[in-house]
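Every protein chain of the complex appears in place save one, which is left out.
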Amino acid sequence: MSNLRLPFTLFLLVAPAVAAAQDSRLAERLDGATAASVQQVVDSARRDGLPTEPLVQKALEGSTLGASDERIVAAVGALRGQLGRAREALGGKASEAELTTAAGALRAGLPPTALRRLQSLRSGRPLVVPIAVLTDLVAEGVPAEQATQSVLDLARDGRPDDEFVALRRQVQVQRRGGAGNPAGRPALRPAADPPVDR
Amino acid sequence: MSDSDAALVARTLGGDLGAYAGLMARYRDKFGGYAFHMLGNREDAQEAMQDSFVRAYRGLGACRQPDRFGAWLFRILVNRCRTVRRRLQRDRRFDADLPDDIAAGGSRPDSFEWRDEIGQALGRLRPHYREAFLLRYVEGLEYSEMSEMTGAKEPALRMRVKRASDQLRELLRDVHAG
Partner (left out) sequence: MPAEHDDRIDDEVLQRVVAELRRPVRLDPTVDQRALEEIGSEAAGWPASRHGHRWGAWLAGGAIAAGLLLALLPGSGPREPATAVAPAAPAPTAGGRPIYLRLEAPTSSRVAVVGDFNDWDPAATPLRPAGDDGTWVVELRLKPGRYHYTFLIDGRRWERDPSEPPAAESDFGAPVSVLTVS
């Protein structure tokens, strides 16, 4: 009997420590089951070396915006998948900020090949700004292919980050012109051919 | 509850950029009309406005009457408009794109055409005439103020205002009658 009791005792000592690893913000803002589900996704991401804070924030976002528990868990799971694919696209040396930004790009429908191509053209320079601008251009309604071509062109020419931002600003201004803007469309360089990946 | 210009200037000088944001918000629309009518299009007007804000910030300590920050900023804007226009070397297309205007009459086709005609007519004036007309009749400045602001003598300014008035009257008489 004593040798059975010992493992149980050990379990009792270990269990609270495991429970305490849950992010307290999840416990405070979500119901127990949802918090546990989200925590599982967070733990899985941590084990794989992926950023976890974006996952927690996604859950808190859902909580504040009044989303259902199912939707919260689904959104967190989807983001975890996007982070994983971002890491596949950019490799193990990508920073957390780059992975998070790349996940957003994938979420916007941009293909991993575009991100890899951009990384290659940037030759080790940080990717947050070019990927962010690419994502934002698509969010503004620029066709993905056209946006990708323009961003890759800037990267190929070795342009600095502020020129990517200027591109987005230019598109913004032109889009905002709307009916009053005789040009009517953003003056991005037209995509001659789809980007070709090595 | 709003802060006076002097209070916002003092806070800006103390490092509170949020206070400067308040000053910009206060005057952007108030002076936007002058820049727009002087330069003829929204983009240039916005560039001149932005330049003016930055210059005003840089020289804010030299604003001797913080309670009249607006007038001081306007002088900077008038000069920036001149610089922007010179840099462009030609007057850009004067357009009648005035979205976000007051709703009254804003959506009537005939009023839009009228605004368009005014814009075109303004664009045809010599820049100095246009400037003088806007300062005198739209901004309501005295000739002494205009002289101080532009560096031109009062007789010359009166002549410019008169020429601008005559030309606008001529250009727009038919539109108005029609």
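The chains carry the letters A and B, assigned in the order they are written, with residues numbered from 1 in each.
Going forward, contacts are C-beta pairs under 8 Å (C-beta built on N, C-alpha and C of every residue); 3 or more make two chains touch, one makes a residue touch a chain.
Nothing here was measured: the structure is a model prediction, and the numbers come from that model.
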| item | value |
| --- | --- |
| Interface with the unshown chain - residue positions in subunit B | 1-3, 8, 12-26, 28-30, 32-33, 35-37, 42, 45-46, 49-50, 53-54, 57-62, 98-102, 114-115, 118, 121, 134, 136-138, 140-143, 158, 161-162, 165, 168-169, 172-173, 176 |
| Where the missing chain touches subunit A, by residue | 25, 54, 57-58, 60-67, 71-72, 75, 78, 96-97, 100-101, 104, 107-109, 126, 128-129, 132-133, 135-141, 160-162, 165, 168-169, 172, 175-176, 178 |
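Simple rule for what comes next: only the chains that are shown with their structure count from here on.
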| item | value |
| --- | --- |
| Whole-Å separation of chain centres (CA-atom averages), subunit A against subunit B | 44 |
